[in-house]
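Complex shown without one protein chain; remaining protein chains in place.
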Amino acid sequence: MIPQSFEYHVPRTLEEASRLAAQFGADGKFLAGGHSLIPMMKLRLAAPKHLIDLTCLRDLAYIREEGEHVRIGALTTHFRIESSALLKEKCPLLPETAREIGDVQVRNRGTIGGNLAHSDPAADWPAAVLALEAELRAVSPRGERGMAAKDFFVDLMTTALASDEVLVEIKVPQLGHGTGAAYAKLHHPASGYAMVGVAAVIALRDNGAVERAAVGITGVGPKAYRAFAVETALHGKPATQAHLNAAAAHAAEGVDVNADLYASAEYRSHLARVYTRRALEAAVKRARAAATA
Amino acid sequence: MATALLGERIKRKEDPRLIQGRGHYVDDIVLPGLLHLAFARSPHAHARIKSVDVTAAQAAPGVVAVYTGADLQGKVGMVPCAAGIEGLKVPEHPCLAVDEVRYVGEPVAVVVANSAYTARDAVEQVEVEYDPLPVVVDPEKALAPGAPRVHSKLADNVAFVAKLEGGDWKALEAEPGIKVIRQRLINQRLAPVAMETRGVVASYSPGEDLLTVWSSTQIPHILKTQLALMSGVEENHCRVIAPEVGGGFGSKLNVYGEEGVACYVSKALGRPVKWIESRRENLQATIHGRDQINDVEVYVRPDGKVAGLKCWIIADLGAYHQLLTPAIPTLTALMIVGAYHIPCVFVETKGVFTNKMATDAYRGAGRPEATYIIERVMDLVAAELNLDPVDVRMKNFPSPKDFPLALPTGVTYDSANYQRTLKKVLKAAGYTKLRKEQERLRKKGRYLGIGLSTYVEICAMGPSSRMPAGGWEFGSVRIEPTGKVTVLSGTSPHGQGEETTFAQIVASGFGIPYEDVTVLHGDTGVVPMGIGTFGSRTTAVGGTAIYLAVERLKKKMARIAAHKLGVKPGELEFKDGKVQTAGGEKAMRFLEVVAEAIFAKQLPPGVEPGLVEQCVFEPANFTFPFGAHLAVVEVDPDTGEVRLRNYYAVDDCGRVLNPMLVDGQIHGGLVQGIGQALWEEHVYDENGQLLTGTLMDYAVPRAHQFPWFETATTETPTRVNPLGAKGVGEAGTIGSTPAIVNAVVDALRPLGVRHIDMPLKPEKIWRVLRSASAA
Amino acid sequence: MKIEGSYTVQAPRDAVWQRLMDPASLARALPGCEKLEPNADGSYTAQLNVGVAAIRGNYTGRIEILDAVRPEQYRLKISGKGTGGFLNGEGLIMLAETGPGTTEVRYSGDAQVGGLIASVGQRLMQAAARQIVGEFFQALGREVQSQGG
Partner (left out) sequence: MKIRMNVNGNWREDDVEPRTLLVHYLRDVAGLTGTHVGCETSICGACTVLLNQEAVKSCTVFAVQANGAQVTTIEGLAREGKLHPLQQSFWEEHGLQCGFCTPGMILVAHQLLCRNPHPTQEEIRKGLEGNLCRCTGYQHIVKAVQSAASKMSATEPVRAVAAAG
């Protein structure tokens, strides 16, 4: 319950934050909402010597529409995303996913950037940003760069971010005409984490065939992943139940599936298939609705 | 200001302080010079302690002292066990381990520091070298010849074997047409998880030689006696206070090593010390519940009449005895026939040591296991004979006229009408319609299940002859010169609301405003004697003591008033703040009578001044509340997830004193019982490591997992006490678990499913579904 | 906890074996290794700062190589303790030449984890173990390459 001592730093600018991180190396950690890090510090699983609090960088908390994209500042809380009227209209998958994270207190405090940078294997945001083919933008002394979501998640709690790099923005392309998205999750009964969480985006052609499918899955493997095999299986096919079933069967293909007290690897693989099917079904339904709207 | 009557829905006296954050739990107590304790605990399930090096910890900033098991040897008594079972092996149980550790989380050393933060830092610096020893986790393996022994001084891991037998087994076994059904049932290990963890503040004043202990406990008086024995401070120099206690559920019906250590340290340093358990420690080192393997054999006649029941119980006791560890599974044997007239019974209970934390009383304590066994048995019988579970139950219920009913288990049920509660719950749920709906849904490939449980429990513990350390309860009532009434109770309620119920008893007895009554409890310096709050006894036993004290006072006041009014005491009644004749022609205000009694100017001859009476109530028997529950579930055929759709409960706890509180007790119990059926499980791996070490893994039920509970009561008063109340604290927990399991098994019946062990995690059900579809 | 897997190193079997037996290479390849000292009995004493991302702990332990059959297989015995509790493990390491200049290292063993990590890290343990082992073999691969195979 009581974390180890650390030094606390409040940088006023991104540059300063990045410089501090470079200075402390492995001894330093960024602190955003703190809802991934502080629990681990209280158990003393993590004991960083320096905490660099980013929450003073208030201009990193925003949601705005720019052209074909929605841009979300990394320090935007889950709740702001959950309740954003703009996102409900432009990218409803994000509020839908936010709603499934932790609980109201966690959503009030936790941030999308912190969640993604921590990259817990059962966190919800990774599935959504993967399925939305979002771009994750980061700043370091070397400048700003963008990473495709599919390249961002490297391994268990390991991302493509360098240690002095600050995740600043999640840039999400708006869904086009005839596109639907959905998030289907099974909550762990104790932790609320995803036993399996599947975000699916489906674009339908006028003839009802699948133009594009993107599926992000969390909770199943050591990191969240794009289920390319599922996507490929759907591409160009009519979105019939039989095709959705067949595609969903690939959900855990090639993944080193997690096992814990609540679900063996075998069962979790099964859950991945069922929840993928459910996410696909819901996404197709919404895509059809969007097409007729 | 209304005169509170028994049976009314009255708001609680406890609440104003609690809803404003003004109550004081142990961690809220601050004393000048307070030091903080942190315990170094074993990461091994079984190991020899080679060395304990405390030099680094001692040198850490803010550390005042560090003590090891060796330091305390001979200076603090053993952790006590009060269970009296013939032939029971009682291994030594030091407060801090000395040579060997026997479960993960066993305390090895204690750090004393000037803040909780520094204590936490320093405890990591206690260096313990361990030599791992063979571990035994599975109680069945612990019974095998040559199994590693938890206690090398003992010949084997069997702590006790108890047998209970009744009825003419020879005749039954020879009976033609008798059918025998066998089933193994596992009642998994649970963690009580009171929202407030354990905590203790000990403060020793050398000048007065006075030890004051604030503990989050259900049994302050028993704890006082035990801490006196452990610490060597004379008992009349010890005071134990249970302040606000944030839930107990049996886990605080105990005496823990940490409490003994806190007393010792305070005495040794002459300063007050505080220890607040972390949740991790709570899951590791506060007692666990349940954990039995039950092998049953049911002897049933073709018409569904159950004629005999055999059960072999293996009870996993863990590594040591806590206060009542071995006694708990013996309650299972006592209640194994449930609400049914089963003439032949045989139970063998084996208590087994393993390298785990001790099990002990957790809400229901041995009775949920019994109810689970017998209620699963009823459904197994129904399935086997293709009968409706309702019919099987009705066939085996005793008639309401059969009570009091002596059973082959050696107990006598006081009063019941099982038929009535069952009929009432079936009506509430619309049973016939539900069965039709089930039929319809089955055709669509949907699995709806309907599960029943018609439980009976043993409560109001209990006659002293059947209890380890007395089953009476103390109550006293004192009327102050201003007419305010002070009630003392030896019980120690911690959420049940007896400050309210007791005030109702007193106010309605005297005919005075409920607001004029204050109930004090949980302080051995204030309440002279007591047993505590557990076993659904507080109202039925503790409330009766108060009721009787009120009656005694009323007699005295009536004598005084009669003397003054010139009437016979028997003509007077207490009503609306007056003591008056039935018609109200002659009356004195309550306060006038009080003044007469206390100022003692004109007392009748032989009447002592003052208005204070006490009573130690000794119940002649236990009480046996009962009820009928019905659960409706739907199983997701894709994933095995269970959704609880409806829950109906009809409970009979005798006379209801405050329906709102009864409802609250039932609801809370239901959630715990349903939690066991569906989610909760405290898991050790094969090396004795506790895998459910935080609330991230141990699933405590949450609000969104439940439908609206439809509850109702029937009232079959008991004659065991004059209140007619039976107790309701554990009913919901006891009744609900089998209802859920029966419902899920019922849902899967078309697949030929006969039984699934708890908790009914989706994966288990999915595997059943999958093997059924493969078959 | 069962740990098993395989890893392919682009080097001949002898070269891989050599690196696996070389304290200096091991010290460089072991994730978070701060110290690795040989003991008189042929075992090593190691100090590691090991973990995944922010979840790290300091461990002191003993590594033993037993029943070595050069260059095919050996048994590895590890015991250590530290801030996260203790770890005891034993496993079999097998080297097979799967092609010219390609060696497959297969490992299978059983690890017993106790203390803090066991009681709070259940959910992540298997994946973390896999990742740490993976890091080791990756580093070992680099070792072999840099030593010129």
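Labels for the chains are A, B and C, by order of writing; each one numbers its residues from 1.
Rule of thumb we're sticking to: a contact is a pair of C-beta atoms (placed from the backbone, for glycine too) under 8 Å apart; a residue touches a chain by one contact, two chains touch by 3 or more.
All values reported here derive from a predicted model rather than from experimental measurement.
**Student:** With touch as defined up top, name the shown chains that contact the chain not shown.
**Tutor:** Displayed chains contacted by the hidden chain, ordered by label: A, B.
**Student:** Which of these touches the unseen chain: B:I374, B:V425 or B:V671?
**Tutor:** From the options B:I374, B:V425 or B:V671, the contact with the absent chain belongs to B:V671.
**Student:** Which candidate, A:A22, A:L86 or A:V106, sits in contact with the chain we can't see?
**Tutor:** From the options A:A22, A:L86 or A:V106, the contact with the absent chain belongs to A:V106.
**Student:** Decide which residue listed in B:F39, B:Y264, B:Y648 or B:F709 touches the omitted chain of the complex.
**Tutor:** B:F709
**Student:** Per the definition of touch given earlier, which of B:D71, B:E106, B:E244 or B:D516 contacts the omitted chain?
**Tutor:** B:E244
**Student:** Since one chain isn't shown, list which residues of chain A touch it in the complete complex.
**Tutor:** 1-8, 31, 34-35, 38-39, 42-43, 51, 53, 55, 79, 83, 102-106, 108-109, 190-192
**Student:** Residues on chain B that touch the omitted chain in the whole complex?
**Tutor:** Touch with the absent chain occurs at residues 11-12, 14-16, 18-25, 27-28, 116-117, 193-197, 244-247, 249, 276, 278-280, 494-497, 660-661, 663-664, 666-672, 694-696, 700, 702-704, 706, 708-709, 732.
The definition used in the following text is that only the chains that are shown with their structure count from here on.
**Student:** Cα centroid separation between chain A and chain C, in whole Å?
**Tutor:** Centres of chain A and chain C (C-alpha means) sit 32 Å apart.
**Student:** Where the CA atoms of chain A average out and where those of chain B average out, how many Å apart are those spots?
**Tutor:** 44
**Student:** At which residue positions does chain A touch at least two other chains?
**Tutor:** Residues 43-44, 191, 193, 261 of chain A each touch two or more of the other chains.
**Student:** Multi-chain contacts in chain B: which residues touch at least two other chains?
**Tutor:** 124, 280, 691-692, 694, 696-697 - these are the residues of chain B that touch more than one other chain.
**Student:** Within their complex, state which residues of chain A touch chain B.
**Tutor:** Chain A reaches chain B through residues 1-2, 4-5, 43-44, 186, 188-191, 193, 261-264, 267, 270-271, 274.
**Student:** Which positions of chain B touch chain A when the two form their complex?
**Tutor:** 116-117, 120-121, 124, 278-280, 638-639, 641, 679, 681, 683, 691-692, 694-700, 705, 761-763, 766-767
**Student:** Tell me, which parts of chain C touch chain A in their complex?
**Tutor:** Contact set of chain C toward chain A: 52-57, 83-84, 116-117, 120-124, 126-128, 130-131, 134.
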